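What follows is a single structure, and I will ask about it in a moment.
Excluded from the complex is one protein chain; the other protein chains are retained at their positions.
Labels A, B and C are assigned to the chains in the order they are written; within every chain, residues are numbered from 1.
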């Protein structure tokens, strides 16, 4: 059961959680001020969208890189300049990767960054920044505090590398209990569904969580916000062709 | 070919276009000021998300109603109070429907609105507001300008009804050429695909536009924004298991 | 009595009103989409702040020019790139002046703008754009609708000039009744004060409205928003050294 791609996981753990943890992770490690800083965010998926929204709101100037033209157009419409990393690498104060890809930030990029540029990773593994390329004799590493390394070039330039390129949000901030609750509920429901499902419903394959369960996870968390859901009348349910208890959307609905 | 649910249609025509046309439609019809106004938006799909984001940015206080717990939780995380319409109907200055449902605003709601409350519809048809219920002898209709009616209660209370409950964005604002271009390109590509497809690819059914075409539509519009897409290296494409020319996402990806 | 510099006039008429009227004026004249557009705003006073906030919220990428280092630093902290007009004039889709200065946009700038760039003025007079410089034989003027001229260069390039460089918000949008009410109340109170003032309070000079009247104007408009003011307790008033009915701030307070 592919729990990672359920709506509640994707939107809440990735988008909404990262919107907060990018700020938290950067503050706890560097005490930097966000206002006026130039930032490039590599990747405009759910994580990238969260990082960009948070930093824009705090007064940073944010550039985005993307390989997918649809996500790229979303970045444009959300007010971010879509660039190639090379175009802005010399001028930015922070580089954040959230692509799920490898070697997005290469040694060549690192060589061209300005003094005291901060480099960190919010993506899914530690491959996005080519940290191995920094383990060469001419560069000096200095651990300035937990999770924060200065990598020093022969001319004195320092790059601030966070968590050695591992996930910033796991290494340098905390995960709110609310997000843990959503993710754990989703996983528990997936297990219950697999256990209870009549033989034959699931074959040897990977499945998405049934939408009704995704909706159930969400409904369990609404009281936290004192949120009041509206119920369909019989007449409305009939008009829409929906069951009053859901599911309320077709499978391909994007939220 | 279900063009309406392609990503570029959903996100660009619905979300981004409505973000602008709700403001435009309200200004052209009522010359109202948005700052400080209390607004309730019924429905938090793409259209509702666009309306809410725009009004919040202009300084309105926005409440949301929803039937779907997932969309409801999104509204919470985006900073909107999730309420039932009855809870706020007496206090709001504007009521906007974007549900796709019928009779979301009933005569009972209309009876309880305060004087000079504005009522309009951004959803998919003219059924959301029960306008027929206002065609009763005790209420007087006064056309104050094109697309704007005052419905007057016996005690003098006036409700400002826009476009007689039809679509505000089509009736009272204009559609930007950029959005027309995206939608028309999507439709044209769908026709070309249907014409060129080898026999057997499409049976008597409704299909979503192939993702690669959706991506192509987006890529055609990037130069408008002087946006520069990044290309995968061979090594990266192999790592991700993707073709360098896309499609870049699985079918259920939500953007 | 210098009513223009009272707080309620400056903040409400200039900042909050322009935040809405820049969008309204541009939509009614050009039907353009704001998302993804590159805009330069000349001047970051109250009017410029309003224009920048609105366009950023609608997904535009906004650059700012300033002569005053304090306002310039504010633009930085609010997330706008501070540039000289020459640096971005070739790439922007819209140029907006709000400086109160003259010849901020010169013929040289106009010559370098790209095709279909929109030029308009939100400042205090019609001097900010050097429109006279466009009245030369080699340029053709074409009135495409009320308040909208295309100025056509010999090579076919068109600049979209709004309201012939006069105030966009007065020429092409409407002033909300709320703002009119604030401004008119301020002016009326100023007249009453001048009439009632004991001889000798005002000499032959220009005065700012007494703060208590400014506060009174504001308090008269709070019920519109169902806003509930808190009253100081006797103990708190004593602690702060304030009269419970105001004035609540020293004269140089900036709001």
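Criterion: a contact is a pair of C-beta atoms (placed from the backbone, for glycine too) under 8 Å apart; a residue touches a chain by one contact, two chains touch by 3 or more.
Bear in mind the structure is a predicted one, so any value in this text is a computation, not a measurement.
Colleague: Relative to the complete complex, which of the depicted chains are touched by the chain excluded from display?
Modeller: In the entire complex, chains touched by the missing one are A, B, C.
Colleague: Pick from B:17, B:32, B:47 or B:61: which residue touches the chain that isn't shown?
Modeller: B:61
Colleague: Since one chain has been left out of the picture, which residues of subunit B touch it in the full complex?
Modeller: Within subunit B, the residues touching the omitted chain are 35-36, 56, 58-61, 76-81.
Colleague: Provide the residue numbers of subunit C that touch the chain removed from this figure.
Modeller: Subunit C touches the missing chain through residues 5, 7-8, 10-12, 16, 65-77, 81-85, 87, 100-103, 127, 208, 214-216, 218-219, 221-222, 225, 227-233, 235-236, 239-240, 246, 248-249, 251-252, 254-255.
Colleague: What is the set of subunit A residues that contact the non-displayed chain in the whole complex?
Modeller: Listed in rising order, the touching residues are 16-17, 19-20, 23-24, 27-28, 31-38, 54, 57-59, 91, 173-174, 176-179, 224-227.
Note that in this section only the chains that are shown with their structure count from here on.
Colleague: Please classify the inter-chain touch graph. Allowed labels: line, ring, star, complete, other.
Modeller: Basically all the chains touch each other, so complete.
Colleague: Taking all residue numbers used at the subunit A/subunit B interface, answer same if over half belong to both copies and different if under half do.
Modeller: Result for this pair: same.
Colleague: Which whole number of Å gives the spacing of the CA centres of subunit B and subunit C?
Modeller: 30
Colleague: Could you say which residues in subunit A touch two or more other chains, in rising order?
Modeller: 76-77, 81 - these are the residues of subunit A that touch more than one other chain.
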